[in-house]
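For reference, the structure I am asking about is given below.
Of the protein chains in this complex, all but one are displayed in their positions.
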Amino acid sequence: MIKYLIKRILWMIPMLIGISLISFFIMHLAPGDITSSEASFNPKASEESRQKLRELYNLDKPVIVQYGLWLKRIVSLDFGNSFASHQRPVLWQTKDKNGNIIKGLIQESLPITLLINLIGIFLIFSISIILGTISAVKQNSIVDRSITFFIFVAFAIPGFWLALLLMYWTGVMNQWLPISGLHSLDYKSFSQVGQFFDLLKHLILPVSISMLSGLAGISLYVRNGMLDVLHQDFITTARSKGLKEKNIIFTHALKNAILPLITIIGLSIPGLIGGSVIAESIFAIPGMGKLFYDSVLMRDFPVIMGILTIGSVLTLIGTLIADIGYAWADPRIRKGLVK
Amino acid sequence: MKQFYTLLFSLIFLISCSNNNSEVIDYNDNKISAGGTLINAMSAEPSNLISMIAGDGASSAIASKIFNSLIRYDENLNFTDDIAESWEISDDQKTITFNIKKGLKWEDGMPLTSSDVYFTWKLITDPKTRTPYGSDYTIVSEVEIPDEHTFIVTYEDNYAPALDTWASLEILPKHILKDEDINSTFFSRNPTGSNYYKLGDWVSGQQVNLIKNKNGILGVPFINKLTSRIIPDTSSQFLELSAGNIDLMNINPIQFKRVFPAKPKLKNKTSLYKEMGNGYTYLGFNLKRKPFNNKKIRQAINYAINKQEVIKGVLLGLGEPISSPYKPGTRWNNPSLKPYAYDPEKALDLLKEAGYEMSSENYLTKDGKILEFEIITNQNKQREMTAVLIQRRLKEIGIKVTIRVIEWASFVNRFIKTGNFDVVVLGWSLSLDPDQFNIWHSSQQGPGQFNFVGYENKKVDMLLEEGRRELDLDKREKIYHEFSKYLLEDSPIVYLYAGYGLTAVNKRIKGIKSPAPPAGIYHNSYDWYIPKSLRRNELSDK
Partner (left out) sequence: MSIFKGNPLTLIGFIIITIILFIAVFASVLSPYDPNYIDINSILLPPSFEHLMGTDGLGRDVLSRMLYGARISLFVGFVAVGIATLIGIVLGSIAGFYGGWVDSIIMRLVDIMLSIPTFFLILAVIAFLTPSIWNIMIVIGLTSWMGVTRLVRAEFLSLRQRDFVLASIVMGTSNRKVITKHLLPNSLTPIIVSSVLGIASAVLIESGLSFLGLGVQAPTASWGNILTDGKEYIQFAWWLSLFPGLAILITVLGYNLLGEGLRDVLDPKNK
């Protein structure tokens, strides 16, 4: 097992290089660069000055040279500066000579996305465990079917459509919730507690929407896991010993059924930092999804590469955790892996 | 099942219900007073507030409220004072002398003088500055600042668009920027300006707040604070407007013509404004390709397109057909020119003259090949719809058209730059200066240059060169009227429409000129005000 682990971790280095190389070339496969944005298609902007910009950004060099330059910087953890947002650092803040702090793009977007996704995942897991357990215990009953039906409906609704309907209902028709944004306009004048509740109020809709599509998968996972466990010998033994059904489910079965969820948690780590462009556009939330999308449209290469690099590191760690969890949960596979 | 029904019912409920909140606000209060906050929505965040480097619409919208230029356009699009109170053009038309107002101050109280102007000129012409707009200023051969209040520029050759270029260069403060690297300075997120407003605070990705600048060189506005909320999705913007959370947004023709009339409550609290827009949409031929090198074919297609139908279908009538690349109603527009009428028969005649015949499958053919081409355009709903309407009309006279919609950067690099296209649907701005050299002169056809349709006409070349050198407005007008005539006749592009700019503004905002002057409704935004009774309960509004 330890040998396997070391092997996997060593594998990560060539893989990271592979991913960055592939990403870099895909990025350059799509035609255009920072000088071909819609705003620069302007007769007042001459081709010579655009050429000059290309030279300043090293965009006139062959792709492989550009990749080399990027790789050289990234080994010293320098993610570079954005082309599109006036040389702002991609990752982390820097200080200029007058002591002004210039915040990094990822530094500003990541906490927002992380917050929404953490709340979302927490809710998904809590609700799914409840729904999945009920479903399994009441297998094939009306309750089981209703739950299955409900979680599939939640999965099947096009998110942005539901989002707009809910925004209209809760924001325009009845002014219960704010429509978009993260804060009220004058939130800075609120107390700390006030600011917290203000943020919470703004997060209700985005978190609910992002949660809906995730419920189905995890609930079913818990349900099926629970069914497996309920049919196993030790449960039957417990039953025959005359233990209360409630006890059996909550102390013995549930624990065993949700252990494999670790695998899924591993796989959802990269998802934590990748926001959704669509939800973020609709709710006017400046998160990672929108940042990435805009960067791609603007061909803001340093930002694209920065986000992809961080994303792939997390994904690799996530899949590693998932694989280990999987192997640990299923001895048959462990054998296969070790061999 | 129950959950599902609840959900379904709430969906139906949601759609069928209308707003029952009946708060009665009297919008007839017109008492002018200073104060209040105007909240508007913008689709994108400004990239930085130094216009010469930024270039995106969001940045220049904010920057123009903070910075001044030497001169500006007035409401009728004539030049008027800004930093300079007056200007003189020498007899040989090569030298312009700007007389700068006395006692001007930056928002921090430092004096604003000719050395700031000189500094800004130096900056934009510095090869190290990452700006795409330098070329208009590098042609200045000599700059003098004999004293604090005079700025003199001399051109090698007469340059008629010169005044326009000085009206679009925003002057930056030398005392702050002289030791900064303009390409990365923090100033771009924390500027010091001289206009009506200054930056209050900027919450990344969410909002930009401008507050009244008491040292503003053109005066002090009524409204205290301008908040620009960044809401990328226009549907969300509209929901915010409906809920009264924002005061102002750009709307589309369907919202203007259909949604507002159908929503009396929303209509009661909102005023709608329309103004001549800043751009036009056209169908451009690749003149380097057969059969578009044939003028008759281009004219035939021009006759076969029903522009009124396009305007009615795409803009719900909220636009105008045009016949020259200038704003209707301005002096550069030649009023004697008329757009090509919709005349499919004439189109067919012209195509037959060019050797085409109707085949048995109802397509026009010549030498066994049917007349077919591909219209490409970028992802823009209106352009897509336009292409679809054109496709239908051209099919009726026997031309086979396919449509391809492409993401912008790919569109430019793969098709426009390489000249690898048949026909495009695109837009140009209706520029305030009539110079169209970069778009139509035969020398401007290189990759990345703007005469990508490949238009060549010696007379037009001459007129464009002449127009650049002539600073006398009346003579210049004649030149461009003549130019427009040739351009229309040659039909390298089909003018489709110039759409109106449409804006919805909450009725609490007063003082907006209607009908809008040629310069648009924003022109007098510093004269807008919010009567006390109509303001929001703003804690921050002191």
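Every chain is named by a letter (A and B) in the order it is written, and numbering of its residues begins at 1.
Rule of thumb we're sticking to: contacts are C-beta pairs under 8 Å (C-beta built on N, C-alpha and C of every residue); 3 or more make two chains touch, one makes a residue touch a chain.
This one's a predicted model, so the numbers in the text were calculated from it and none came from an experiment.
In the complete assembly, the contact with the undisplayed chain comes from A:G18, out of A:G18, A:G68, A:P111 or A:G194. Of the listed residues A:W92, A:F122, A:W161 or A:F234, the one in contact with the hidden chain in the full complex is A:W161. Of the options B:K102, B:R404, B:K475 or B:K532, the residue whose C-beta touches the omitted chain is B:R404. If you put the hidden chain back, the residue from A:L123, A:I204 or A:L227 that touches it is A:L227. Of the candidate positions A:L59, A:L91, A:V172 or A:V303, contact with the unshown chain belongs to A:V172.
By the touch criterion stated above, the residues of chain B touching the omitted chain are 15, 234-235, 238-239, 242, 252, 254-255, 258-259, 262-263, 309, 312-313, 316, 379, 381, 384-385, 387-389, 391-392, 403-407, 409-410.
Seen across the whole complex, the unshown chain contacts chain A at 11, 15, 18-19, 22-23, 26-27, 29-32, 140, 145, 148-149, 152-153, 155-158, 160-162, 164-165, 168, 172, 216, 220, 224, 227-228, 270, 274, 277-278, 292-293, 296, 304, 308, 311-312, 315-316, 319, 330, 332-333, 335-336, 339.
The rule is simple: only the chains that are shown with their structure count from here on.
Distance between chain centres (mean CA atoms), chain A to chain B: 37 Å. Per the touch definition, chain B reaches chain A in the complex via residues 1-4, 7, 10-11, 13-15, 17-21, 37, 39, 44-45, 47-48, 50, 53-57, 127, 130-136, 168, 183-186, 188-190, 203-207, 227, 229-233, 235-236, 239-240, 242-243, 245, 378, 407-410, 412-414, 428-429, 431, 436, 438-439, 446-450, 538-540. Listing the residues of chain A that touch chain B in their complex gives 30-33, 35-53, 56, 81, 84-87, 96, 98, 100, 102-103, 108-109, 142, 145-146, 149-150, 153, 164-165, 167-169, 171-175, 178-183, 185-186, 188-189, 280-286, 290, 294, 297, 299.
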